[in-house]
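Structure below; questions to follow.
For subunit A:
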Amino acid sequence: MTEMIKLFVNGEEVEVESGKNLIDALEKVGIEIPHFCYHPALGADGNCRMCLVGIEDGRPPVVPACKTLAKEGMKVLLDADNIKKIQHDVMELEFINHPTDCPICDQAGECKLQDYYMKYEGTESRMWVPQVTKRKMQDFGGGVIHDQERCVACGRCVRFLRQITRTGELGLVNRGDDCRVEFFPGRPINNRYGLNVVDLCPVGALTSADFRFKQRAWFLKRAESICHGCSKGCNIMVDHNKEKYEDDIIYRLRPRQNEQVNGWFMCDEGRMTYKLENDNRLEECTLAGAVRPLADIFADAERRIERATKVLFLVSPSASLEQLAAVQALAEKTGATVSAFSDGYIVKDDGDDFLIKDDKAANRAGVDLLGIAKSRTHFDNMAKEADVFINFGNDLSRSLSEEQIGRLFSDTWVLNGATHPGQLGAVMEKKVGSSIALRSWSEYHGVVVNCDGIAQKFVGGVMKNVERPDIVEMAAGLGSPATGTAAAWALVQKKIPALAEFGGFLELPAEGVKLTDNEAGK
Partner candidate 1 sequence: MTNLDIIMVIVRVSISAFVPLCFLAVCVTMERRVAGFIQDRSGPNRAGICGIRAGGLVQNLADGLKLAFKEDIISEHVEHKFLYVLAPIISMAAAIISFALVPFADTLVLDGKSYVMQGIPWDTGILWFLAITGFSVYGIILAGWSSTNKYSLLGALRSASQVISYEIPMGLAVISLLIVYGSINLSDIARFQGQTWLGFIPMWGILLQPLAAVIFIVAAFAECNRTPFDLAEGESELVAGFHLEYSAMKFAVFFMGEYVAMFASSAVIVTLFFGGYNIPFFDTDFLIRNIKPVAFVLLVILPVFMFYFAKWIRRNNRSQYLRENDPRKAEATIYIRCFWILIAIIEVFLLAILAFAQPDTAAAHLLVALMQICTFLIKVTLMLFVYVWVRWTIPRFRYDQLQMLGWQKLLPLALLNIFVTGAIVVALG
Partner candidate 2 sequence: MAAKVKQLPSRGGTPAEKVYLIEIFKGMAITLKHFLRNLWDNSNLYVRHYPEVQPDIPARWRGRHRLLTHPDGTPKCVACFMCQTNCPADCIMIKAGTRIDGVTEKMPVSFTIDLAECIYCGYCVEACPEDAIRMDTGIYAFTSSNREEMKIGMTEMLSLKGGFPEEEYQKGLEGE
């Protein structure tokens, strides 16, 4: 527990955590101090002066909140006239050369300049000299587009590239109203985290070429999710929207703060995984090549499982704990074998020491926790014996070539549950007995365990027009005793005692639960 101290804001006593600057300390208790250049991950720079607050009986009487540690008994003034005037004047200064492009600016709706204008300024411009014009729509590389006119020269982007990625592509050049952000000639942004500057920029000076003009920020619905791009499990916000007469699609992924996992950031590849969720999805469920209702497919498969001598289930290492447990329960009931063979999900030497990991499976730790075998030999042996093979969303084409898959299952009846076409290889997919289009991670809720053994919940907000089952429902359809996510969660809790104290998975804390090595079964 951090130590608490007492201080006064506008004469009222509040209790805050010690060891933090005023902006962070007061934000925790719901008091906002306007600021542009300070960012918790980048530290205080003190260049924007928007955060100036008064300290009663202090020396000096006005200080930047970002650089001032909260101290016991401090008397902070936020609504004094001089402070209000400072805020108003700083805003007016920012707006002198600001183009006020809001109608065509992607930041509108989540722009600090807009918000603060409404809150702290709200007056008309007194400018009568022509505004300074600068370059617009400048390609910064890495999918980042810069608008020099909108920049408030807070330096967040520059500091990010210097302190976090240590690539330092950007710099602030010149001073006064010619001050602007530039990349060094011939060396545009080129690193795997470059798009984070778009989130960091408090205004619309940096926008993402990928998201540009696709949606206005206020139309987007938000879902708190976990990136399924690799085993790091970065916390993200899924921004999606269903336009009239169209499907619910994701427009962008943004990082969400979680000190234990990803801090404030995520990698660029992870950001782009939303495209997989939108495009080229499996739409139909088929039985012997013909589109059939799900119930028929389930009934047929159930009959085959009963008659089969040996059944093999293959689960995805990215499936949630609930889904894994549901498939396990089904296997126990039918005497089938479960494998999570997924060697191909590991990309050697791809990871780095920041966020990106070699292992591209979101829940491999969960697979281990539940004791599901995943070795190649186990899978090969079982596959040879099996006469019914059911795939629960595993992208086997990553691990094995088309021929290998074809050889393994040459005389096996196959039910392929998949999110995308091609997960068993194009050739094999033509031969499968049935196929079921599954929901993907942005469309269901669940819990996954990341590479550091942190169990994290995620919420699926996307509601596609095409109704698809998720793996829990698919397992239930095939006769699993876990008939729903709640039942499956109960099974998970039995297997992983550390999770037993949480009623539903939604009660997991936002920052996740760190499972000890002991619980992780190591």
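Basically, contacts are C-beta pairs under 8 Å (C-beta built on N, C-alpha and C of every residue); 3 or more make two chains touch, one makes a residue touch a chain; residues count from 1.
How were these picked? Simply put, all candidates are chains of the complex that A comes from, given by their letters.
Quantities reported herein were computed from a predicted structural model and do not represent experimental measurements.
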item	value
Complex partner of subunit A (touching, any copy) among 1 or 2	2
Residues of subunit A touching candidate 2 in the complex	101-104, 108, 136-137, 212-214, 216, 218-219, 243-245
